[in-house]
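One protein chain omitted, others in place.
And now, chain A:
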Amino acid sequence: MVKEEQEESSNRPDNTAFTQQRLPAWQPILSASIVIPMFVLIGAAFIGVGVALFITSRDIQLQELDYTGDDSEHPCFKCRTNTEKCTCSMTFSIPTLFKGPVFFYYGLTNYFQNQRKYGASKDDNQLYGDLNYFTSPSTDCDPYTRDSKNMPIVPCGALANSMFNDTFTLSHTVNGVQKIVPLDGKGIAWWTDYNIKYRNPSITPLINAFNGTKKPTNWPKPIYELDTTDVYNNGFINQDFLVWMRRAALPDFRKLYRRITHDDYAAGLPAGNYTLTIAYNYPVHSFNGKKKVVLSNVSWMGGKNDFLGIAYIVVGSMCVVMSIVMLIVYARFKFGEDD
């Protein structure tokens, strides 16, 4: 486009801003006069957010109950080594109203759900309801692909096989009478997991799809009986199953078990005494794990987490301190230059 005047020589380089490295450019200089106010602003904003986070986190109520039963005094101690069906119950009291909605988590420690082999040990095609993979599961599932009689396992793999199978009932003692707190098992798994990523085979009744397959060896009942009361919570789209299948990032983790949404408790758990009855099935003793139940409410930032608030306050303060330091240095530097 600049060429017209320079027809005289084809060798002459194009005189464009780009070829001559003369593109108009913004050349920002991070000088102290920009950075100091910026830091003060950022610092102030961070401290503000940090305080808000800290207060929010502090207001979140948390009730944690360890029911591993390592201690011989513990009501669940008897179940620790018991291979038979075993139930134990723990009582606890809530001093003030536990604001709703209340979320019921179970937690495991020292449980490496994030191990590579363990995490890869599943067959997404099975879980997507693809019948072809029911009879020939992926070898990723080894050694949980087939049972001792060489029957294919559905759902195969270590991850499904080790599904958490303790169940809980929470009862509220009202006037000396135990009143069961209804627990809601819906909405505990990711919406996309429940609706898209996992699917049951489109065969009714569901049980027919599993002809010629076996349940995972550790499971007391097959996948199509996880929730016989609700077809939309059965099979691969059973929400407990989905929650379990989303692997935890760290060896100490908690997973959502139930929500307490029943009308009676929509405002929260009233103050009072509660009993937690545990059907103790899941063995953690062998790897020194702990099991616990966590009752918590959540805020806009999620569950209770002091880290974020503190970190924001610290970083915000650092910004402010730095800007003061810079101001001092800058002032001295400025004066030095004036000499």
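Note that contacts are C-beta pairs under 8 Å (C-beta built on N, C-alpha and C of every residue); 3 or more make two chains touch, one makes a residue touch a chain; residues count from 1.
The working rule: contacts and distances are computed from a predicted model.
Hidden chain, UniProt protein name from the list "Glyoxylate reductase", "Phospholipid-transporting ATPase", "DNA primase" or "WD40-repeat-containing domain protein": "Phospholipid-transporting ATPase". The chain not shown here is touched by just one of A:Leu170, A:Ala189, A:Leu206 or A:Val293, and that residue is A:Ala189. Summarising the interface, chain A meets the missing chain with residues 9, 11-15, 19-21, 23-32, 35-36, 39, 42, 46, 49, 53, 101, 103, 105, 111-122, 124, 128, 138, 140, 142-144, 158, 161-162, 187-190, 192-193, 196-197, 243, 246-256, 259, 283, 286-287, 296, 298-305, 307-308, 311-312, 315, 318-319, 322, 326, 329-330, 333, 336-337.
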